[in-house]
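All protein chains but one are shown at their positions in the complex.
For clarity, chains are labelled A, B and C in written order, and residue numbers in each chain start from 1.
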Amino acid sequence: MIRVQREDFDYGKEVAALSDGNTGVGGVCAFSGLVREMAAGSEIKSMTLEHYPGMTEKALAEIEAEALRRWPLEKTLIIHRYGRLEPGDQIVLVAASSAHRDAAFDACRFLIDWLKTKAPFWKLEESDQGGQWVDAKDSDNTAHDRWLEKKD
Amino acid sequence: MIRVQREDFDYGKEVAALSDGNTGVGGVCAFSGLVREMAAGSEIKSMTLEHYPGMTEKALAEIEAEALRRWPLEKTLIIHRYGRLEPGDQIVLVAASSAHRDAAFDACRFLIDWLKTKAPFWKLEESDQGGQWVDAKDSDNTAHDRWLEKKD
Amino acid sequence: MKILYFSWVRDRIGVGSEELNPPESVTNVEGLVDWLKARGEGYQKAFDDVTIIRAAVNQEHVKFNHIVGQNDEIAFFPPVTGG
Partner (left out) sequence: MKILYFSWVRDRIGVGSEELNPPESVTNVEGLVDWLKARGEGYQKAFDDVTIIRAAVNQEHVKFNHIVGQNDEIAFFPPVTGG
């Protein structure tokens, strides 16, 4: 399931839904991203997430479909927030449930790695020094590339 | 934190505690293991987890300490239940919070991988065919070994 | 042609989206960027370094040689940073 929303989410309830009533689930892996107070040495007052409505949903749905194609999963979940957030606020939740723990772990990491380089979000951090758009990280591209399938 | 207990646990509340009030946390990775209904082709009525009181706590504390030594983490958590469980019940929860997502993911997976081969638990599955002790899996040893540090 | 701008690309151009009718000589993303840069200083600043500009056509990531037509929705933005 994919959700793009301004509102906060209930982490425990959302993750529980990945196994509830499904006794074929042996493991659930979840990752949540939060707004940090310090970034590049300065104290962040807020982080505003901008996104591209329509394309975001499309990109997340494609990433989810790819995870379901690659691993034997029961359920997957991506929730991504947009709008103005403060330090400590939840930004994103990705999760995967499976009969097997390796599949749950790999799929969960894949979801967040690809989301970071494919979903159209941009972050504006506000500190005492004013607003600053966050640059994409090279390490995110490296993380993305580790899931590229080798071509024959 | 380490907990070995008969009682169930509140997944959402436990994982929230890994970031609550700590705005240095950028990501939390959590893995929960549940009792599956089918195992080796037969339907499981219950799974009874036996453990070695004293040694279990010691083993889990050592694994947690090793994770904290290897990765820059904010907090870690291992909760492991024992006693009689039914399909769908939660068995174990491991989680790690960090400024960085790679550290959170790696530490979380390390915790569950080493727990499986080092913590003294044994599982008795009950089906229509009676009780059956679950054999350790070779794949668990492989998962354990991927975290061995290379010696010079 | 609907054109969208996000993040600092929008900040520099000053609008989030606009309807434009580039000439027929504009056939791909690269040509569209060149045509936009001629429209004013904001566009010039936004597209000054195209190595840090990404494009989407009809909500799919594309390369700059991707063909564009009158009915397409085209977006320009810096590398994405979700999660």
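Here is the rule we go by: contacts are C-beta pairs under 8 Å (C-beta built on N, C-alpha and C of every residue); 3 or more make two chains touch, one makes a residue touch a chain.
Predicted, not measured: the structure shown is a model, and the values here were computed from it.
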Could you tell me which of the visible chains the hidden chain touches? B
Thinking of the whole complex, not just what is shown, which of B:Arg36, B:Arg101 or B:Lys123 touches the missing chain? B:Lys123
Considering the entire assembly, which residues of subunit B contact the chain that has been omitted? 33, 50-52, 54-55, 58, 80, 91-92, 112, 115-124, 133-137, 140
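FYI, only the chains that are shown with their structure count from here on.
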Joint neighbours (subunit A and subunit C) are none
Using only protein Cα atoms, the chain sitting most centrally is A
Please work out the Cα centroid separation of subunit A and subunit C, and write it as a whole number of Å. 26
Could you state the distance in Å from the CA-based centre of subunit B to that of subunit C? 49
Distance between chain centroids, defined by C-alpha means - subunit A, subunit B (Å): 23
For subunit A, residues that touch 2 or more chains besides their own: 33, 112
Residues in subunit C with touches to at least two other chains are numbered 83
